[in-house]
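Notes follow the structure.
All protein chains but one are shown in place.
The chains carry the letters A and B, assigned in the order they are written, with residues numbered from 1 in each.
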Amino acid sequence: MSPRGLLGGEAPAGAVALLRRTLAVWLGLLALALVSLGLAYLPVAGWNRMVGLGIAAVKMLLIAWFFMQLRRPAQLPRLAAVAALLFIPTPTDQNPCAQLRRPMDMMRQG
Amino acid sequence: MSAPPSYLADGQGIGSWLLTTDHKRIALLYMATLIAFFCIGGTAAALIRLELVTPGPMLFSDDTYNRLFTLHGTVMVWFFLVPSIPNTLGNFLLPLMIGARDLAFPRLNLLSWYLFMGSGGLLVASLLAGGVDTGWTFYTPFSTMYSNSYVLLAALGVVLAGFSSIATGVNFIATVHLLRAPGLGWFRLPLMVWTLYATSMVMVLATPVLAAALLLIVAERGFGLPIFDPRHGGDPLLFQHLFWFYSHPAVYIMILPSFGVVSEVITCFSRRRIFGYSFMVYAIMWITVMGFLVWGHHMFVSGQSLYASLAFSFLSFVIAVPSAIKVFNWSFTLYRGQISFEAPMLYALGFIGLFTIGGLTGLSLATIPIDVHVTDTYFVIAHFHFIMVGGAVTALYGGLHFWWPKLTGRMYPEGAARFCAILMFFGFAFTFFPMFIMGFLGMPRRYHVYPPEFQIWHVMSSCGALLLAGAYLLPMIYLTLSLFRGARAVADPWQATGLEWRTASPPPRENFLKEPIVDEGPYRYHPEGQTHEGSATPPQRQGEARA
Partner (left out) sequence: MTATTPRLHEPWQGQRRQRYAATVGMWLFLGSEALLFGGMLVAFLLCRSLQPEGFATAAAETDIAIGTANTLLLLTSSAAVAVGAEAARQGLRRWALPALGATLALGLAFLVLKGFEWRSDILGRLWPGPGFRLHAPGSEMFFAFYWALTGLHAAHMVGGLGAISWFTVEVLLGRRSLRSAAFEAMALYWHLIDIVWVFLFPLLYLDGRSGA
C-alpha cells in the first residue's frame, strides 16, 4: 500500500527518507532551543521575553507543519489548528489606556 | 423479509445497556441521568421559591439559602442544560438526520456518559457533604479563600463534566464532517444538525477555559498556590474573565440546539420550508463565533476598564442581530403556512415568544447605564430564565414530544400534551415575569430576606412556580405511561421531511436498512416541495400502524 495513496501529500516513502526529514527538523528545533537559551542571558532589556516567545512560536510552527503533518493538504486538521489558535482568549484589559481608566484607579487617584 | 428488531429490543439485560455503543441507547442513558439532575435542581428551585414567599427568613438560614441557590445554578447549568438537548435528542438524532449508522466515535460516546456520571457523583458528594455556598459562579476570593464549603469537590465535578462535554463536541463535529449520506451537502442539512454542530464547536473551544479557571481555583484552595489572592498581587477579576470567557459561550451551548428544534418543529407544523435557510445558517455561525467576544458584559460593575465595558456593550448589541434574524425567519415561515397546533408546535410557539422577551431584556442589560441599575437584581434572573427555561427547556419538551414516536415507537396523548404546553407557558410567565418588575424596583438576587414591598411579586412568582412544576412533572407521567399504553407509531407520524423519519419508529440498531441517498434540500413541504407521499395536506396523527 503506497503511503501516498492513504492521505495524499508528500509523505517520505520508506524509512530512510523519513529519518532524514525528521532529523533535519529535529536539529532545527534543538538549535532554536539553544539559541533562545543563549539569548536569555544577553542583557537586552525587555526584548528577551519577546524573542523567547517568538522562538517558541517558530518551534511550534515547525512541529505543527512537519511533525503534526499539517503540510498534508487535509482541510479539517488545518481548520482545527487555526481555530484553536484564534480562540485563545486575548487579554483585553491590559491595554495601557485601559489600565489608566479603571474605575478603581480613578477612585484611588481621585 | 422480516424487519430487524428495534434498537430497544436489540440486546437484553443491564450489560447491553451499560456497555452499549449504540448512540440511541446512550441517548436514553443520558435522558435518565438528566431527569435525575433536573429533579435535584428543580427541588432546590422549589425550596427557594417556598422560602421567598415571606419577606423574613422562613425555613432556611442565610448559609443554607446560599447553598440552595448554588446547588440550583450549578446543577441546572452544567448537569442539566448544557447536556440536555445535545446529549439526548442530539445523540439520538444526529446520525439519523445525516443518514449515518452511528456517531464517528461510538466508544467515546459511551465514555462521555461515564464521565458525566462520574462528574455527577462528585457533585452529589459535595451536596451530601454539605454543599457549596459560593453561587454557581465560584467568584474569587470568596471561593478560594473564605468559603467554608465543599468548593473543591464541586469544582472538580464541573471540570469532569466539562470533559464529557468536550468529548461529545469532538464526536459531533467529526460526525457531521465525515459521515453525511451521499448527496447531503452542507447546505442541505436540517438546521438541527447545524445547531448541534455549532454547539459542539463552542463545547470544544470554550469548556477548556472553564477547566483552566476551575483548576486554578483548585490550585489556590487545595494546594495553597496564590493565583487570585490580592495579598500576593493577584487580581480576583482575572477569575471572572476566565470564568465568563467560557460561561458566556456556554449560554449559547444551552440555547443553540433549541434553535434547531424549533426550526424542525415550525416547518413541520406550518407545512412550509424554513424562510431564509442560508441566513439561518449564517446567523447560527455568527452567534457561535461572536459569542466568544461578549463575555465582559457580565462584568460591567466589576471594576474592569470603561473602554473594555464599552467594547463589550457594543458587541453585545451586535450579537442580538443574528438572534433577531432567526425570530424573523421563524415568523416568516409561519406566515401563510398551514398551521396546526400539535403539542410540539405549541411548545415552539411558546419558545418564540419567551425567547424574544428574554433576548430583548438582554439588550437592556447590554446597555451599561441600565445594567448598573439592575445588575445582581431579579431583572437579571428573569432575563436568563426567560432564555434558559422559557427558551431552552420549552424547546426541549417540544422536541421530546416531536421525536417521542421516533425514540420510543409510541404516540403520546395529544390532549394532555397540549394542556401541559399551555400550562407551561402560563406557569412560566407567572413565575418569571414578576421578577423583571421586582428586579427593576431593586430586589437583589441571592437574598432570601427582603423588604416587605416585594412580597406581592414573590408570592405571584411562587404561585406560578407551582403551575410550572406541574407542567414539568405531568409530561413525565404521561410520557412514561405512553410507553406501555400509547398507540404505536408509524415511521413518519407527522409526515415530516428529514431522514430520521425515513426509517422505522423506533429505528433498528443500524438506523437504516439501506444507506439513504439525498437528492434534495431540507424542508420540502408545500407549496414548493411535495411531502413524501406527494400530498400537501396538514399532518394527520397516524396513531395505528398498519399490520
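Side notes on the structure shown:
Methods note: a residue touches a chain if its C-beta (ideal position, glycine included) is under 8 Å from a C-beta of that chain, and two chains touch if they have at least 3 such contacts.
Predicted model, so just to flag it, every value in this text is computed and none were measured.
Shown as candidates are B:Gly233, B:Pro369 or B:Pro452; the residue that touches the absent chain is B:Gly233.
Between the chain not shown and the residues B:Glu51, B:Asp133 or B:Glu220, the one that touches is B:Glu220. Of the candidate positions B:Ala27, B:Ile40 or B:Val170, contact with the hidden chain is made by B:Val170.
Note that of B:Ala211, B:Ala250 or B:Ala392, the residue touching the chain absent from this view is B:Ala211.
Mapped onto chain B, the interface with the missing chain covers residues 21, 95, 100-108, 166, 169-171, 173-174, 177-179, 204-209, 211-213, 215-216, 219-220, 223-227, 229, 232-235, 238, 242, 245. On the side of chain A, the interface with the absent chain consists of residues 1, 3, 6-7, 11-15, 18-19, 22-23, 25-26, 29-30, 33-34, 36-37, 40-46, 48-49, 52-53, 55-56, 59-60, 63-64, 66-69, 74, 76-77, 80-81, 83-85, 87-91, 93-94, using the contact rule stated above.
By definition in this document, only the chains that are shown with their structure count from here on.
Chain A and chain B have Cα centroids separated by 36 Å. Within the complex formed with chain B, the chain A residues making contact are 76, 83-84, 87, 89, 91-93, 95, 97-99, 101-104.
On the chain B side of its complex with chain A, the touching residues are 177, 201, 205-206, 209, 237, 241-242, 245, 292, 296, 303-308, 311.
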